[in-house]
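So, chain A:
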Amino acid sequence: MTELLSFTDLRVRFHTEQGTTDAVRGATFGVAPGEILAVVGESGSGKSVTAMSALGLLPPTAEVTGDVALRGTSLLEMSARELRRVRGRKIAMIFQEPMTSLNPVFTIGWQLVEAIRLHTDTTAAAARERAVELLDLVGVPEPRRRVRQYPHQLSGGQRQRVMIAMALACEPEVLIADEPTTALDVTVQAEILALLRDLRERLGMAILLITHDMGVVADIADRVVVLYRGEVVEQAEVDRLFRAPAHDYTERLLAAVPRLRVRQAEPESTAEPVLHVEDLVMSYGGHRAVDGVSLHVGRGEVLALVGESGSGKSTVGRCVARLVEPTAGRIVLDGRDVTHLSARRLRPLRRGIGIVFQDPGSSLNPRLTIGDSIAEPLRLHRVARGRELAARVDALLDAVELGSATRRRFPHELSGGQRQRVSIARALALEPQLLIADEPTSALDVSVQDAVLRLFQDLQRRLNFSCLFISHDLAVVDLLARRVAVLHRGRIVEQGERADVLGDPQHPYTRRLLAAAPVPDPVRQRERREAAASGS
Partner candidate 1 sequence: MRRGYAVNRVLQSLVTLVLVSVVVFAGLRALPGDPAVALAGPEADDIAIAQIRHAYGLDRPIPVQYATWVGRALRGDFGDSANTGLPVGEIILTRLPVTLELAVLSLLFAALVGLTSGVLAAARRGGLLDWLGNGLSLFGLSIPNFWLGLMCVLVFAVGLGALPSSGYVPFTESPLGNLEHLVLPAFVLGSGLAAVLMRQMRSSMLDSLTSDYVRTARAKGASEARVVGVHGLRNSLITVLTILGLQLGLLISGAVVTEQIFVLPGFGKLMVDAVFTRDYPVIQAAVLVTATGYIVVNLLVDLLYSVVDPRIRVRGGAA
Partner candidate 2 sequence: PLVDVDRTAARVRSSVQAPTVRGGEAVIALDQEPDRLDPTLGTTLAGRQVFGSMCEKLYDVDEHSRVVPQLAAAMPRVSPDGRELTIPLRRGVRFNDGTPFDAAAVKKSLDRHRELPGSQRRTELKAVRSVEVVDPDTVRLRLSEPYSPLPSLLADRAGMIMSPARLDELGEHFSDAPVCVGPFSFVERVAQDRIVLRRSEFYYDRDRVKLDRLVYRAVPDDNIRMANLRSGEFDVAWKVGTPDVPIASREKGIVVLNQPSVQYMGITVNIGNVDGRPGRVPGPLAADSRVRQAFSLAIDRRTLNRIAFNGLYRTACGPIPPNSEFATPKTQECPPHDVAGARRLLAEAGVRTPLHVDLTLQNSVSALRVGQVVQAMAAEAGFDVALHPTEATAEIAAGKKGRFQTMLIGWSGRPDPDGNISGIQTLGGAQNYSGYSTPETDALIKQAAAEADPARRRELYERIVEQLQQRNNVVYLYREQYYTAHTSDIAGVAVFPDGIMRMKTAGHLATGS
């Protein structure tokens, strides 16, 4: 098999303040035309770094050896000019964190048009049309309105889809997709995967798909490469990998995959509500992102908020945390109406609320070390200082499976998943009464996710905190939540006990959602897909 894009003994080493980090240690693998190669591995195992080395996008602190070649031509030795012709045209890349990867000061239409016109002689008008088309293709609703919006006006998932559209703009030969569906709910994810499959079929596009979602792997990949601590520990056909994992880590990985199997209902909870939201409305310039949402979270209860990308989940979270002032409605925290509370009055209450932001990258101050970021809430509320503070930070880092060496690093020196864990650690630092977690495990591989989820459950049991858990991963929801609310286009369409909602969905959207959730088993997933295809 001739490989289109091949990595040969790739080594990447970062020179930082704290010495050198070997991010990739001799990775050798390749992807053939028309092949979908999944790269899986622990968070921080070098997946993103490997991908970025192909296009020469690593920061200057990185030292790259070995080779990356496109059709046998070394990419590492290319001149800037030659490389530019490859970028976007032959090899396109979807970055892991769509939030910071879009230019905040240009409309997304402009950015798409740029991607199109950089490599083709399209007229501006035609490119604009094409941009709308592309947005439509990746399932962004109202594409004509969206092209005029700026990145910050989009939801996480919408931004991610803009990134995808941008990468597909020139129909590249190789697509490197770094966790392209982390912010997408399963229905949209299914559409995107279908789109990729279609592109592969139609154009013979080779796809290097970095993901931690074994369901996605099972659904779409032909072959899988498993990275572990910067080394390729296993390469196999997808079926074989799932059937007979060879490496120890692969085995652990597969074992950790949560499965959606709708467990039994727990006894009805009667806890008094910690959070009560009534008729919440949030509108942005006339557009109602949240449209009359009412929900409540009882003490010690985890309420999962699921729903389509762009349906208003994060907005609800932001309103509840009073980071934005809602247009209408009421938010009651612990019996206290906080809807219009002043910043000063709000401050003491904040101690009891922890937030995990959807985008861990931009929610960390780039000039603070990880240790300082995590310590901030502790310092703010004078919970700990000096050595005790350091000890608590270390403990928190440990709890999210990050070594204490991470403490002195800066956010940009971490992998996406690592940053997300920092964000979780920070949210948990004060042992809050209410945790608002917006897609807290979206960037985590299943093994780490498993650990984090266990930590969650552990803490929850111990501290009996309540949680508004926003997620698109139904398996995780199933594992954690007591109750589930389903959001669709800014409204709650279904709300109830987990077993009821997941086990016996009433609303068509919920049903679609459940049906779209991929199963981490290639054989079964293929069957389901075929069944769905023939059914529709």
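Here are some notes:
Quick note on the criterion: a residue touches a chain if its C-beta (ideal position, glycine included) is under 8 Å from a C-beta of that chain, and two chains touch if they have at least 3 such contacts; residues count from 1.
On how the list was made: all candidates are chains of the complex that A comes from, given by their letters.
If you're wondering where the values come from, they're calculated on a predicted model, not measured in any experiment.
Looking at chain A and the listed options 1 or 2, the chain it touches in this complex is number 1.
Residues of chain A touching candidate 1 in their complex: 55, 57, 59, 80, 84-89, 92-93, 95, 97, 100-106, 114-115, 118-119, 150, 152-153, 163, 166, 284-285, 322-325, 343, 346, 361.
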